[in-house]
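One protein chain is absent from this view; the other protein chains keep their places.
As written, the chain order gives the labels A and B, with residue 1 at the start of each chain.
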Amino acid sequence: MRVMDESDTPSPICLLTDFGIADNYVGVMKGVIQSIAPGAPMIDLTHDIAPQNVSEGRFLLEKSISYFPPKTVFLCVVDPGVGTDRRGLAISGSEKFFVGPDNGLFSDRFRKSDAVVLQNPDYRLPSLSNTFHGRDLFAPTAAHLSRGLPISNLGPSCSDPIILESSVPMKNETGWIAQVQYTDHFGNLVTSFSIEEFLPQLRSGEFRVETEGGVHWPFVTTYGEVPPSERCSVFGGFASLELSLNLGNAAVETSLKTGDPVYLRKC
Amino acid sequence: MRVMDESDTPSPICLLTDFGIADNYVGVMKGVIQSIAPGAPMIDLTHDIAPQNVSEGRFLLEKSISYFPPKTVFLCVVDPGVGTDRRGLAISGSEKFFVGPDNGLFSDRFRKSDAVVLQNPDYRLPSLSNTFHGRDLFAPTAAHLSRGLPISNLGPSCSDPIILESSVPMKNETGWIAQVQYTDHFGNLVTSFSIEEFLPQLRSGEFRVETEGGVHWPFVTTYGEVPPSERCSVFGGFASLELSLNLGNAAVETSLKTGDPVYLRKC
Partner (left out) sequence: MRVMDESDTPSPICLLTDFGIADNYVGVMKGVIQSIAPGAPMIDLTHDIAPQNVSEGRFLLEKSISYFPPKTVFLCVVDPGVGTDRRGLAISGSEKFFVGPDNGLFSDRFRKSDAVVLQNPDYRLPSLSNTFHGRDLFAPTAAHLSRGLPISNLGPSCSDPIILESSVPMKNETGWIAQVQYTDHFGNLVTSFSIEEFLPQLRSGEFRVETEGGVHWPFVTTYGEVPPSERCSVFGGFASLELSLNLGNAAVETSLKTGDPVYLRKC
């Protein structure tokens, strides 16, 4: 078993939590990481997941992974079950690592991956609190992985991780129905119509994008194709169709929000 | 007098301020640090201390120190007296360093520590503004300490630092009274009942946790022992008793806030 040389640089650790940044929670996790893996680059993906919203955490994690270098450790803590008997997991797959609670956050990570249950007491803080496993269990685990610890050292293989269902567009008699999956800082409403599957239908001009009440969101290639404040729909940075107002905030200026239906309807 | 070799890596600098992150204040402090100590790891503890709230800064600092590696420099700027004749301090103790204004932020740091007044003009920016010593004085000082400068180079010993009183639980005829010391991002109300002193009383079942009006907060080991949205009290990540709603926000859903009384009462 090979453990990283002391001279190697630890690999990057990417943090995703629902902790916000007003408290010292994220800071102390980083202190723990630097105590174990000095010099490990630490990157904040976000700490503004809505409290305990596992599916939002899963969504932003999945949309981010491919942009990080190999060996990156994703340290993800959205953990409504902290202190109960929910398990902690480490996962290795696609040349990256994932650490966090077993609650569905990693639902899309298990194909062709190895997962273990975090049971080895050597890789956590000496005392485990009942409310903050991010600091006591998950941060130390991520730091050890960043230094090259083989995942199998952390505990036994996990054969039955929790996997939540995906929200996928459904076909109906006039086209497809999907949902708003995420609302971003600019008020863009990100749907589950992926560019891979739905670019042809929208490019063809045979379908139009609508929300409840037949409200039309003209499909464009770039925001600037419609006047300021006008509705449009565009394949955005998440590689999914987004509903937007050019230079405006669609979430604030319409009543739409995450979970609302979005339609592709035959013209 | 030994100054760090150029080849040594600077030690981590941990930042705690009330600057928020919307302005460029934290960013320019980091630019100053990197100009003096290139490659120094910089960790944000928090920048959301309530403006000029020294006691909140002191609380979060104290609850964080032990999680950081030896030689960490804590750069703390909550500074209502900036520009007046309040002194700047550097403190060395418990293998760590502390830099900031002399206003009580470091009240718990002076036992068995060395403190000096920042008077040596060699370790600040050439021009000292009257409103932003975080950038002009404290960041350069922290960067030089991170590179190994002996604290005694910074100025004369300080024998009379400002020390604020601590908020400790008081005994009364029915038990103890303490206060909410801090309210976190999840709405947990952190009291000054420490786990070291009060775990036995609460475990024994002889005392119950109450707030004004006899409202009962059942003592549990983990949030999940009560149903969603129900009140509980638990020793949390701050190693103090916290009042919480399981999966809810106690601060928002009750009228309780920092400073309010909390009681341990004989059952």
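Throughout what follows, contacts are C-beta pairs under 8 Å (C-beta built on N, C-alpha and C of every residue); 3 or more make two chains touch, one makes a residue touch a chain.
Small disclaimer: the values here were computed from a predicted structure and weren't measured.
Contact with the omitted chain, checked across A:Q119, A:S166 or A:T222, is made by A:T222.
Panel shows subunit A; residues 9, 12, 14, 16, 21, 41, 43-48, 60, 63-64, 67-69, 72, 184-186, 221-224, 234-237, 239, 242, 247, 249 of it touch the chain omitted from the view.
Mapped onto subunit B, the footprint of the missing chain covers residues 19-28, 30-32, 34-35, 38-39, 42, 51-52, 80-84, 129-132, 135.
Following the convention adopted for this analysis, only the chains that are shown with their structure count from here on.
Taking each chain's centre as the average of its CA atoms, subunit A and subunit B sit 31 Å apart.
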